[in-house]
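Working notes, structure below.
Every protein chain but one is kept in place in this view of the complex.
Labels for the chains are A, B, C, D and E, by order of writing; each one numbers its residues from 1.
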Amino acid sequence: MDKLFELWQTTGIYQIELGQLIMILICLVMIYLAIRKGFEPLLLIPIGFGGILANMPVAGMAESGGLLYMFYEVGLLTTVFPLLIFMGVGAMTDFGPMLANPRTLLLGAAAQFGIFGTLLGALALTAWGIPGFEFTMKEAASIAIIGGADGPTSIYVTSQLAPHLLGPIAVAAYAYMALVPMLQPPIMRALTTEKERAITMTQLRVVSKTEKIIFPILLLLLVAMLLPSAAPLVGMLCFGNLMRECGVVERLADTARNALINIVTIALGLAVGSKLNSEAFLQLTTLGILVLGAVAFCAGTAAGVLMAKLMNLLSKQQINPLIGSAGVSAVPMAARVSNKLGLEANSQNFLLMHAMGPNVAGVIGSAVAAGILLNFVG
Amino acid sequence: MDKLFELWQTTGIYQIELGQLIMILICLVMIYLAIRKGFEPLLLIPIGFGGILANMPVAGMAESGGLLYMFYEVGLLTTVFPLLIFMGVGAMTDFGPMLANPRTLLLGAAAQFGIFGTLLGALALTAWGIPGFEFTMKEAASIAIIGGADGPTSIYVTSQLAPHLLGPIAVAAYAYMALVPMLQPPIMRALTTEKERAITMTQLRVVSKTEKIIFPILLLLLVAMLLPSAAPLVGMLCFGNLMRECGVVERLADTARNALINIVTIALGLAVGSKLNSEAFLQLTTLGILVLGAVAFCAGTAAGVLMAKLMNLLSKQQINPLIGSAGVSAVPMAARVSNKLGLEANSQNFLLMHAMGPNVAGVIGSAVAAGILLNFVG
Amino acid sequence: MDKLFELWQTTGIYQIELGQLIMILICLVMIYLAIRKGFEPLLLIPIGFGGILANMPVAGMAESGGLLYMFYEVGLLTTVFPLLIFMGVGAMTDFGPMLANPRTLLLGAAAQFGIFGTLLGALALTAWGIPGFEFTMKEAASIAIIGGADGPTSIYVTSQLAPHLLGPIAVAAYAYMALVPMLQPPIMRALTTEKERAITMTQLRVVSKTEKIIFPILLLLLVAMLLPSAAPLVGMLCFGNLMRECGVVERLADTARNALINIVTIALGLAVGSKLNSEAFLQLTTLGILVLGAVAFCAGTAAGVLMAKLMNLLSKQQINPLIGSAGVSAVPMAARVSNKLGLEANSQNFLLMHAMGPNVAGVIGSAVAAGILLNFVG
Amino acid sequence: MTSSEMLTEGVELMVLGMGSVFAFLIALVFVTNIMSSVLTRFFPEVLPAPKPAPKRAAASASIEPEVIAVIGAAIKQHRARRN
Amino acid sequence: MTSSEMLTEGVELMVLGMGSVFAFLIALVFVTNIMSSVLTRFFPEVLPAPKPAPKRAAASASIEPEVIAVIGAAIKQHRARRN
Partner (left out) sequence: MTSSEMLTEGVELMVLGMGSVFAFLIALVFVTNIMSSVLTRFFPEVLPAPKPAPKRAAASASIEPEVIAVIGAAIKQHRARRN
């Protein structure tokens, strides 16, 4: 009978706390959205499942010695996982459309206003003492990077500046990336005229193999010279891309963008999930993070579109301002949104390839912004 | 000349001990059986080869700083490897046949009698002082889990309760899994009549995609609520299975059941091999372990068959008792044995899919039993 | 303004040192040669890129906590990476041609004169006080192993004997392997007559599957008995080869020679690159290493060819001395060189398969030589 | 632990263990049955209709095994060349 | 840090941050343009000519989709059997 009572005491029903129950429900919603609505399933399913595992009482998978804890310690706090993901992203990315029209890099730059504007906003709200917004400089910077619309960059920065916020920030980053098709179009429509949206762009020139090979090296050297604190992220992106483009290490590139990135994604997702505990997540600040994240996405989108309009004022080679919003990255969703709205305005207006330029530029832009934040705040 | 003598002193011929020689011979036999007789080669070849490497004098591959030692420390003692294997198994397993006929879960429950009966037996033999059977509670529990007919579960439990017995227990677990086609049929025939063996079963209903997606989550939640100490094992199984069934992370599921599980299998096998040293293996207790392991398999098989017969007594929907033996797991070998004996009795009696139900139920059952043992004994 | 000045102080332009700049240029040349000239790109691209990353100021990727540093500490100093590479090489290697004509093992033995002759040379030059040649015994042994024409063996030995020389030695090893088509032919022509080069060899007998399965086990046992210090390297080679040949673990062999070796190659390359710092590389001794490495390759080539001629004197079954040079390993480049020169002398003289025998024998030979050096010097 | 204590412990563990395993798996049977009936009642899934167009299917069936064989042979041949 | 200091800091960071991002990416635009023009001027790459032999191409085009479909179906069928 003692043993039976002992057994009862070790059941989850006996031991579970309300916070854990709520977190499990949140994770179930996350998994539902990932499966049924297609919300970034590659990350949100491991994160959500990791969250459930982390919130089971007794099992202790997110505590010292547990599997999720080990993934977190070995791969996340060390930044190994996000850097390997960036290498894989590099091995998947075709910088061709951007090289055919390098001016689109400026759109990727403008969209980073989402990051820095949000940083200012977070600090202002904290300064004014609004409830839910009580952030230190490091926390504010980690939250602001959500506006970079780039999951691994967010995780990389947060793991170094404010690891206790990793759960809510990573979830917000991927959730908003999934919401891009809903968040962006209203802003894009509000800031453009029907005529602007119908602008067709000339076909992109063919980019030679050599340009594609030299570009990642050039980018790395420029980062090394100007902004070395962004070098780990940008460096691994360039390494992956060089493997992809150089043509002589296809087997390495293939592994980097398949087996390796998949393994790391599983482990990274579980590690992030391990931080979805109620103490960190069920806070008023989480609401603040979600609000700021949404603001960041919208600000970045708006800045990208407005930059495109500014460029049209200054140059006679017109670009469709719809591709400006793709500068927030969220590859390739944001570019697809640009394409869709372009087709709505003019059924012959295929913007996809044109939007891929600012889209990949946004990846570089937010990695650069991450470097700047780590430099000043870290 | 000094150097030459020094060289001679570092040869294996000079340094090897009898125990090492015997262990190498045992490993060679293991490799032979794996290659020629198809005895679980995926595990027994790495284990056997690891055993040879571990027993070479001077090289020190199983000692601090050696490769096998590192695999053991980093992957096995931490339980990372068996848990990743379970994730891969989840990504391979189709719970469909079980969902079409959930009653077969009871067969998977009954077959765990192999575990608990053997535990009692081991304790009884120890209590009575039979030579070769001198086990502590933790050792007895690790040995009993061999009856779960599930390699990674055995390794997971043993690495936590009695790591010094890892070598013999892992070898016994995989060896008996390989011997299923020889061990089970006599018991199955002895416990069933010709008429029972000829019972045909109605075709399984089609299981919807949604059921398959929800099942792993449901199973995880039930484990979390009722038996959290089984949560790591069952949780990773469910995670792998959700990746498989949800349909939106196919690339992750594919990596989990191919590249990742293969890498882990190689390292796990070598790590287990590193524990095949003569001090641990060439003991009378190893014989005891082998005897108890065989008993455990047979008891589990018998319990599964008898449970099926009991269910036939209580319900009018008849099942063929031959599928009861598949409840020990040993996927898919045990199910094939059921199928083979069914065809012998009735050439139109295809039991394979029906036996897959208890077969995968047995995986869940032994993971649950492992959790119970860890809870009480650990 | 303060912040702006601070920013300027953290730029690479402000912080970079001349040594770093030179190292980056050297790495760029390495990458250029790898891409355009096909110089061992699988290793030299990761090494070169790792070298650039390691020499960027501020980023600190090769310092404690950096990604490259972690790869170096976790994978290279522990010898895990080179051993896993050896396993993959084993899973790729067909020992068939060597088994069909085991005498070719002697060519693989002779070519190791490149290692030991160079060791003597390095010690002699040090003893005579020639500038650029100031090596300790351990350093000399690490350098000499370049003559084994086997990258992972060089890295394995150097990481244990002289890790501070890892950068120049690994680069020299892979560079000379890439230069085999230029270094070997003059020596081969100088040491053979037109008539010798035209010798045709009888077609190799078919080697049975069983021979191929038993060979790696036999080799491992022989190493265990005679030269256990070579056992880790040879053991992992044999393990990979057994997985390849046994036919029952194809999925493991496939992962060992694809996903796993690719992942390890990327990480190993970056880890080696982390040691390409100016303090270790921009030394007169690096020139010494390059000179000795070239000597080692040439000596090995010559010894292989001369051994073949000696064997022709002693036996009536003539072999073409051109296949002797393949004994240095550098698989499969050296065998292709033999084939090319054979065809020049006689357009019907296909030596490729005959040269594969000494070629893979050379891999075994240099692993054995590595064991001997580790035994005496380590 | 004396030997009789050990035996008692073993019996206790067996009863509790088998009891827990059965309790858990019976609970799982119930929960699974409930899930399946809820799903089939409230969220019936439109099962893929059996492949229509028998003519085309028949044609493809007559082609496929051959093509599969050809592909298999091609791959085998390719591998053989590689080795 | 007082709240007004925090705000000042935030404004400063925004100006510096956006400034740096733009400075860096403008530099990248320049460098990329220079690279491209140097390459096209001094190392013109012979682009692959558009596929000739329209007849063969047409023929292959008419075969391929069918073959692809057959292969796809074969794989699907094979997978279905496996499950």
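Assume a contact is a pair of C-beta atoms (placed from the backbone, for glycine too) under 8 Å apart; a residue touches a chain by one contact, two chains touch by 3 or more.
Here the structure is a predicted model, which is why all the values come from computation and not from measurement.
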Contact partner of the left-out chain, one of C:Met201, C:Leu227 or C:Val272: C:Leu227
Omitted-chain contact residue, chosen from C:Leu4, C:Val29, C:Ala124 or C:Met182: C:Ala124
Given C:Gln112, C:Gln184, C:Thr255 or C:Thr301, the one touching the chain that is not displayed: C:Gln112
Sole residue of C:Val295, C:Val331 or C:Ala361 that reaches the chain not shown, by the stated touch rule: C:Ala361
Among C:Phe86, C:Tyr156 or C:Phe215, the residue in touch with the chain that has been omitted: C:Phe215
Missing-partner contacts on subunit C, residue numbers: 99, 102-103, 105-106, 108-110, 112-113, 115-117, 119-120, 122-124, 126-129, 137, 140, 206, 208-211, 214-215, 218-219, 222-223, 226-227, 361, 364-365, 368-369, 372-373, 376-377
Absent-chain interface as seen on subunit B, which is shown: 3-4, 7
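Criterion: only the chains that are shown with their structure count from here on.
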Touching both subunit B and subunit C (chains): A
Interface copy of B-D among A-D, A-E or C-E, judged by whether over half of the contact pairs recur: A-E
Relative to subunit C, chain with the most remote C-alpha centre: D
Between the pairs A-E and C-E, the one where more C-beta pairs touch: A-E
Subunit A-subunit C separation of Cα centroids, rounded to whole Å: 41
Chain centre separation (subunit A, subunit D; CA means) in Å: 36
Multi-chain contact sites of subunit E, meaning residues that touch two or more partners: 16, 20
Where subunit B touches two or more other chains at once, by residue number: 223, 226-227, 259, 376
